[in-house]
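Let's look at subunit A:
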Amino acid sequence: MNAPVLDIEGLDIAFPMARPVQNLSFQVGAGETLAVVGESGSGKSLTALAVMGLLPPRARIAAGSIRFGGRDLTGLKPREMQDIRGGEIGMIFQEPMTSLNPVMTIGRQITEVIRQHDGGTEEAARGRAAELLDLVRIPDPVAKLDAWPHELSGGMRQRVMIAMAVACRPSLLIADEPTTALDVTIQAQVLDLIDGLRRDLGIAVLLITHDLGLVAQWADRVVVMYAGRPMEIAGAEALFARPRHPYSQGLISASPRAQGDRGFRDGPLPEIPGNVGSAASLVGCSFAPRCPVALPDCATRRPALRQLGAAHAVACPVAK
Partner candidate 1 sequence: MTKISRRTFNLLAGTSALAMTLPHIAKAEEPVVGGSVTMAVADEPPSLVSLTTTSASTVILSPKITEGLLTFDFDLTPKPELATEWEVSEDGLTYTFKLREGVKFHDGTPLTSADVAFSLMNLKKVHPRGQSTFQSLEKVDTPDDLTAVLTLSQPAPYLLTAFSAAEAPIVPRHAYEGFEDNPVASPNGNAPIGTGPFRFVEWARGSYILMERNPDYWDAPKPYVDELITQFVGDASVRSIGLESGEIDLAGWSPVPLTDMERIKADPNLQVETRGNEYQNNGFYRIEFNLENEYFKDVRVRQAFAHMIQPQQILDIVFMGYGDLARGPVTPSLKKIYDPETPVLEHDPDRAAALLDEAGYPADADGKRFDVTIDARPGVASQIAQYMRNVLAPLGVAVTVRNEDQSAYVRRVYTDRDFAFNAQGSSQLFDPTVGTQRFYWSQNFRPGVPYSNAAAYQNPEVDALLEAAAVENDPAKRKEQLDAFQHVIANDVPAIGLIATHQITIANVNLVNFCTGALGISGNFADLYLKDG
Partner candidate 2 sequence: MAKTHHGAGRVPRLLARLLLRALPTVVGVVVLIYFFLRLVPGDAADAIAADAGAATSAGMEALRARLGLDQSLITQFGQYVWGLLHLDLGQSVRYNAPVIDLIWQRLPDTVLLMVTAMTIAVALGIVMGMTMARFAGRLPDRLLSVLALVFYSVPGFWIGLMLIVVFSVQLGWLPSGGSGPIGRAGQGWAGVLVKPRYLLLPSVSLGLFYLSIYARLTRASMLEQAGQDYVRTALAKGLSPRKVMFRHVLRNALLPVTTMVGMHVGAMLGGAVVVETVYNWPGLGKLSFEAILSRDFNVLMAILLLSSFLVIAANVMVDLVHGWLDPRIQET
């Protein structure tokens, strides 16, 4: 792996009554796609928001660091963080239907981010916006600048979101469930687009998803999260070929669609028996209550991530 663009180390996110992300560490290298996968409530979206400095009002970073481009984002002033958001880190969200301001033209929403970070005239920004729309393969880009969000389809809107996210040539693109709300055919197009931008612009991509199919198809490396903790970190190939953590195994095998390493069809995570435990309430492994192979120790002692290979780590004493 190259020098990491994003380096998260021992991250704890705390609410007054809960700690939904604990001791999370991973890196994203330049030009790499890292997928963070987990059920809803696993803390993956919070992690993305923490990177953006957009945690909900009552949440805070209780421990750890988020290093980006050599700086620890957790220690930045709000003003400095603003320059990073949209400038050096772009983000796209799950709901393209609602993520655009309904009362602002597409063009205005794109030029806004350009002028915020790069300055310049509205005229220049409009030109750049048209280029961006072209880049995300929106037909007739100049005319679309004056379109309203409601006049575009969901896929088109997500392309606009992407255009906005990459407008200022960020080095990291966070895609939080970017295709969940879209049709299957559109999903592939959008991810293909993101992947192309990664390749062409050398952007690192942090893909947040609960869709194993996407992970299998698009990710270079994968972080499997459960109840706020990383369970397994591995290369995508390696993970799907041989998941080590019982949770990962459960995920992959419990899926009726699990057909070979890259044979996953797109779709949400399969059901695993039991409920997602509260990360805060347990002293031991959070997966222990549902774990088919849990040891007596697992309920009382929290397993640390341990390296199984050069690029493979797992938080399970049982895993081999």
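As a working rule, a residue touches a chain if its C-beta (ideal position, glycine included) is under 8 Å from a C-beta of that chain, and two chains touch if they have at least 3 such contacts; residues count from 1.
The candidate set was assembled so that all candidates are chains of the complex that A comes from, given by their letters.
What you are looking at is a predicted structure, and each value in this text was computed from that prediction instead of being measured.
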{"item": "Chain touching subunit A (counting every copy) in this complex, out of 1 or 2", "value": "2"}
{"item": "Complex interface listing, subunit A residues touching candidate 2", "value": "52, 54, 79, 82-87, 90-91, 93, 95, 98-105, 112-113, 116-117, 146-148, 150-152, 161, 164-165"}
